[in-house]
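The complex appears here minus one protein chain, its other protein chains still in place.
Each chain carries a letter (A, B, C, D and E) given by its place in the written order, and its residues are counted from 1.
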Amino acid sequence: MIYRTLKSAAGPLALGGLALAAMSHPVLAQEAAEAAPEFASASETAFIFNTLLFLMGGFLVMWMAAGFAMLEAGMVRTKNVSMQLLKNVALYSIAGIMYWVVGYSLMYVDVTGYIGSFAPYSWPAAGTANEGDYSVASDWFFQMVFVATAASIVSGTLAERIKLWPFLIFVVLLTGFIYPVAGSWKWGAGWLDAMGFQDFAGSTLVHSVGGWAALAGAILLGARNGKYTSDGKVSPIPGSNMALATLGTFILWLGWFGFNGASQLALGSMGPNADASDISRIFANTNLAAAGGVVAALVLTQLMYKKVDITFVLNGALAGLVSITAEPLTPGPFMAIVIGAIGGVIVVLTVPLLDKLKIDDVVGAIPVHLIAGIWGTLAVPLTNGDASFGVQIVGIVAYGVFAFVASFIVWTVLKAVMGLRVSAEDEMNGLDVAEVGVEAYPEFMPMHGR
Amino acid sequence: MIYRTLKSAAGPLALGGLALAAMSHPVLAQEAAEAAPEFASASETAFIFNTLLFLMGGFLVMWMAAGFAMLEAGMVRTKNVSMQLLKNVALYSIAGIMYWVVGYSLMYVDVTGYIGSFAPYSWPAAGTANEGDYSVASDWFFQMVFVATAASIVSGTLAERIKLWPFLIFVVLLTGFIYPVAGSWKWGAGWLDAMGFQDFAGSTLVHSVGGWAALAGAILLGARNGKYTSDGKVSPIPGSNMALATLGTFILWLGWFGFNGASQLALGSMGPNADASDISRIFANTNLAAAGGVVAALVLTQLMYKKVDITFVLNGALAGLVSITAEPLTPGPFMAIVIGAIGGVIVVLTVPLLDKLKIDDVVGAIPVHLIAGIWGTLAVPLTNGDASFGVQIVGIVAYGVFAFVASFIVWTVLKAVMGLRVSAEDEMNGLDVAEVGVEAYPEFMPMHGR
Amino acid sequence: MIYRTLKSAAGPLALGGLALAAMSHPVLAQEAAEAAPEFASASETAFIFNTLLFLMGGFLVMWMAAGFAMLEAGMVRTKNVSMQLLKNVALYSIAGIMYWVVGYSLMYVDVTGYIGSFAPYSWPAAGTANEGDYSVASDWFFQMVFVATAASIVSGTLAERIKLWPFLIFVVLLTGFIYPVAGSWKWGAGWLDAMGFQDFAGSTLVHSVGGWAALAGAILLGARNGKYTSDGKVSPIPGSNMALATLGTFILWLGWFGFNGASQLALGSMGPNADASDISRIFANTNLAAAGGVVAALVLTQLMYKKVDITFVLNGALAGLVSITAEPLTPGPFMAIVIGAIGGVIVVLTVPLLDKLKIDDVVGAIPVHLIAGIWGTLAVPLTNGDASFGVQIVGIVAYGVFAFVASFIVWTVLKAVMGLRVSAEDEMNGLDVAEVGVEAYPEFMPMHGR
Amino acid sequence: MKIVMAIVKPFKLEAVREALTGLGIQGLTVTEVKGYGRQKGHTEIYRGAEYAVTFLPKVKIEVAVDTDMVDQVVEAIAEAARTGQIGDGKIFVHALDRAVRIRTGETGVEAL
Amino acid sequence: MKIVMAIVKPFKLEAVREALTGLGIQGLTVTEVKGYGRQKGHTEIYRGAEYAVTFLPKVKIEVAVDTDMVDQVVEAIAEAARTGQIGDGKIFVHALDRAVRIRTGETGVEAL
Partner (left out) sequence: MKIVMAIVKPFKLEAVREALTGLGIQGLTVTEVKGYGRQKGHTEIYRGAEYAVTFLPKVKIEVAVDTDMVDQVVEAIAEAARTGQIGDGKIFVHALDRAVRIRTGETGVEAL
């Protein structure tokens, strides 16, 4: 049986020479050179495992882009579904390109404390040696998918009224500059990292940053027409498709195992405290926190409203996930459930609060990502002795100020230059007709009046 | 390039000390201590692989929760879609929590033959040594996702008429107690395991147990209004969304590679009969059995009805998967196809049979999971010499009696205490309006009359 | 804690004997036999990694079957959705069976240069030694999922008018014979491989072959009624569900990491040029090319039509993916973006071209898979020094002639024997009512007239 | 000839159809509509905010009949559709000048 | 003035629209409906059980016209919609008392 021409000459048996090259102790090297074909190198095995973790984690987080797309498509009205889908496909693509153009370097390369360097980031070409504990391209891939998450959050909040192009330009700046600079402070080993700020997989760094950007946009953009009546009441605008919203939530939940699990950043270490064990704990905790968020929202909406609002339950799952993201490793199972459940409670209580402030957040992204993200970051010291409340608050505030102010400026400029909002008529007719030209369900006539 | 602060000090090079600690032979240990930094420990490499298998298998099976949600949402009427989605999100969450609260211990810890122990099950805290061949948290995660499957089966059968809360209470008891106790008999190394009962990934243990619980509920709950006319005819109630039903089936199919494949329970063993090879056979067989189920249902419905009923074809895929689940390793490819195809035939023939008995199973879960599950369990001795028909029948009967009787008692008590069924009016208006308060497709006016 | 009865006696500690057997140098063997329980064998570790790559890649590519199903279900009209879903479930199943019946052997076993051998292909039974660098069953699984992709392409182009059974018979022949024979020329190490033709993951071999088969069918089948008006105009027929189309595109995008990444065919090699690093580059490039295709289609449709056509953007993502598939490893990030972007441009420009020729391609599969596939294959020499334009063209032409002619003959025979096309009345009423008997959204009344 | 237009609860459609078939009525047309009468809708809560559901789903049944049959038809519909609760619906009758069966070109009562 | 209400096969909508445009008709209203006449539906099988599809999809075209034009309009619709098979549909005509164009407030024939 012959199977596809091998792409790489370096099969397992090519190992000998490499192992040799990697050795420094001459006598051992001598012995090893002979034995090498038989045993696997520890560091090279670890290299493969670590890289595999990034690739697996990466494709799982990439899948979250679909999750956001489905969730948001389900939460907007029929007339805006194509637009919402389009925005999600576009933002994921733009994020991926911008993170190569400049984002990754700004975040990780020669970080001075507050910012990295301006340059495209390229990994070694095929056939070039790749040093370190993992493939740098796998690391880039894994970091890249995170930045799209932040942009998806913005897209959900501002749905049904923002014009396509100013939104996409904001995404360029968010994913190329705002997020990477903020990210460098902690994950790029900048000043917040030096201070001891803890944010394992990014409750603050990813979710709150996205949430702040969304909040700034929501304030400048204003609410959808008809959301708040002239007599100060909220006039709910139900989402068009709960099946899509649920599918999106499940996709996000699945992707979160990559988001949190692969943020362990290593799989290949050996020994009793192996990273593999830590990742396993993270998987279990991540799931328990989401479950806690679901059950909390389920019970709370039943008690408060006598019916179970499925949109709150879906938000509850996500809020549970965001809450555990700042520290998915150290909590025991009970604490994981509690941390997630508080996230679920937060959503149910703060969605109406935002409405009181007339901040129109179509999918509930601000409660889920920003507020639960803050909660999760504050909860780290409860289970992780390396974290302190003081430093966590410094981090939360620093990220809040930077992300909100930077986003606010960008939104303001965009508003001045090209306008953010579609015309009232386009909003009424739906963005699909106005800007996309393709209705999402063209054979289906939406029902007017309730 | 600096990349996120490392979470773990134990990089690959920290291996030396550990390897040392693990050794008993003094001379070898001496040599190894020097060589250790260069070579990977076999047992520790295996530990990582095994853990990885559980995590990958686990996230694939977790994804099946989305599959059940989509399948069931597609098979119910528009007016009950939100409820069905909600039930699936809730049951997966409850299952996850209950399996920590007591389920896992009942199933695997100190099993006396018939039952394990009553206690929450927690894995070692972060930073504690984790002995054995795999991370115990990864094992918990993998076992946990299985229990949700059993609950999903129940949800599908009883759709469109059961009240939310009694259903959820049943899920608490099923996932916390009934399933774990039953599971302990075989996978917990209890009495059926001692007898030699074979059920690789749970045709009986998971699928039939879920099916029996569903059957008990369906009998007590009665059929949906209008399903059976007064003159004894069946009045079909078409599902609302074949795209969702198909998506759900594909999701389940994908997840099943984790369900069956990772039930090999080890990936890291080496040698010519490596677990990796066995898992590969399982993947291939699992796929062939599903394909067999599809083709059988396709051909059979064409012959019987002159049209190909897509719902039977989707059920056929799942029945093929359930059929191979009891033994996905030993069959050759031809047998895998045959076993799956018989599953497909079973579905096409037994769905109308259930209707004759006026047992209203909305998604066909009883034929797919219970009946095909029995078939799969009976088919094990055809290809696996370690199994005998006698013992397989003992297992099938034991599980059937226990799961059916226990479920029947729980359903009876719930019925007496709080009632199982929504009012006729709520059923007519749909559970979404009655219990969820959020319609699945609120802008879409369902069509009445056919 | 006891966990499910172990299926395999060969735990990691069973390694000793194996390592021994594998050694040739007696003194080393002596030492190794003692040390063996402690260190992992390099070749056996690689065996597991390689097998894992095939399994992971395989399940990701399997998931693409769902992607095609959703994409196509979203691009057809409501009245043909069930049929399109059914075809996709059926073709994936048939492909899987046929590839065992004869396909794999024709492609890989004893290839003479132009064709392999006629025989079912079975992997070693459970418990039999499995030689080589990976589990052969995992390889079979991975190759099998590729063949379904080729068939899905055909299904998309010919949607909404082809009868179920002739289509399925074509799938039998395509997946059992046409694709495998063509595949043997390159991946089976046949004549084109000997010539130096380069097609890493199958831009030509999989995508163009599917595209040619679709083109032949489209010519013989003719356009859908009403697509081209008598005065020579195109009368567009909008797809029914953009959410499904977008979901399908995201699924395909995710699956493509398996498609391209696992086509590296090895993960376990060690050393600085490890396969793990190459796979990482492939992941990054694959993502960048898709992103390039999206951005190109986005900008181009905005410029050309003043609105952004989401269906072109989705096609753009896929065209980017197809374009990079012939060589996802050697391009740097910038080239990956460019190659993908040209794919996106191709789609936007050639879809209307096909319409000019009155070739009715419902989902745009010919531009995406055939034309972008040719482009991708031609682009290989731009970054890969081993490829030459001349040989690439020979390959493209050879595959084109063979796939088109063979398909044309099969379609012609099918047309003569049983007819390809449903009656005008069935086409009008929709294939769901005519051939499936189950409408996709039965409670939803499609809107007539625009 | 008259057109009888009845607006009834959706789940009563089948009963009305049967009642009309019982009278020998050979054709009718159904439209999905929404409306309100004395039955005023209700309030729902979505994401913590209350809103009124003003319009409730109904089906509109239109049947063209010979003037002779109007009483019978109205009676039959009313009986079949009645549950005794608000929201049972209304029946409206108006004159029909002309009816044509497209296939055959028949007109008048023949065409019904 | 009269209202002509035609219930035709959905795929005939475009032909009817063209025929009416040919007569100079400048406006019409279309509703998705279901119904049956001589054409009685058919049976389908779902999961092994037979059921009757009683109602078939149709479109209802309503067009308000000057009384003078009624004959022409009825004729044009009938011709455009006819396939000669059962299920071709029906045309009903009834009186229209008043018509108002909302934008301008014009009434009567002016408003059509």
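The working rule: a contact is a pair of C-beta atoms (placed from the backbone, for glycine too) under 8 Å apart; a residue touches a chain by one contact, two chains touch by 3 or more.
Since we're looking at a predicted model, the values are computed, not measured.
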Checklist outcome for this item: Displayed chains in contact with the omitted chain are A, C, D, E
Checklist outcome for this item: Given D:E14, D:D66 or D:D88, the correct residue touching the omitted chain is D:D88
Next on the checklist: For chain D, which positions touch the chain that isn't shown here?
Outcome noted: 2, 6-8, 31-38, 54-55, 58, 60, 70, 74, 77-78, 81-95
Checklist outcome for this item: Against the hidden chain, chain C presents residues 233-236, 238, 304-305, 307, 309, 311-312, 348, 351-352, 355, 364, 447, 449-450
Item to check | Sites on chain A contacted by the missing partner chain, in the whole complex | outcome: 428, 433, 437-438, 445-449
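The rule we apply is simple: only the chains that are shown with their structure count from here on.
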Item to check | Self-contact between copies chain D and chain E, residue sets same or different by half | outcome: different
Checklist entry - When the C-alpha atoms of chain A and chain C are each averaged to a single point, how far apart are the two points in Å? => result 29
Next on the checklist: Measuring centre to centre with CA averages, how many angstrom lie between chain A and chain E?
Outcome noted: 53
Checklist outcome for this item: Rounded to the nearest Å, the gap between Cα centres of chain B and chain D is 48
Item to check | For chain A, residues that touch 2 or more chains besides their own | outcome: 19, 39-41, 45, 47, 52, 56, 136, 238, 241, 247, 305, 307, 309, 311, 444-445, 447, 450
Item to check | Touching two or more other chains - residue numbers and ranges from chain D | outcome: 17, 30, 32, 34, 45-46
Checklist entry - Quick one: which chain pairs are touching? => result A-B, A-C, A-D, B-C, B-D, B-E, C-E, D-E
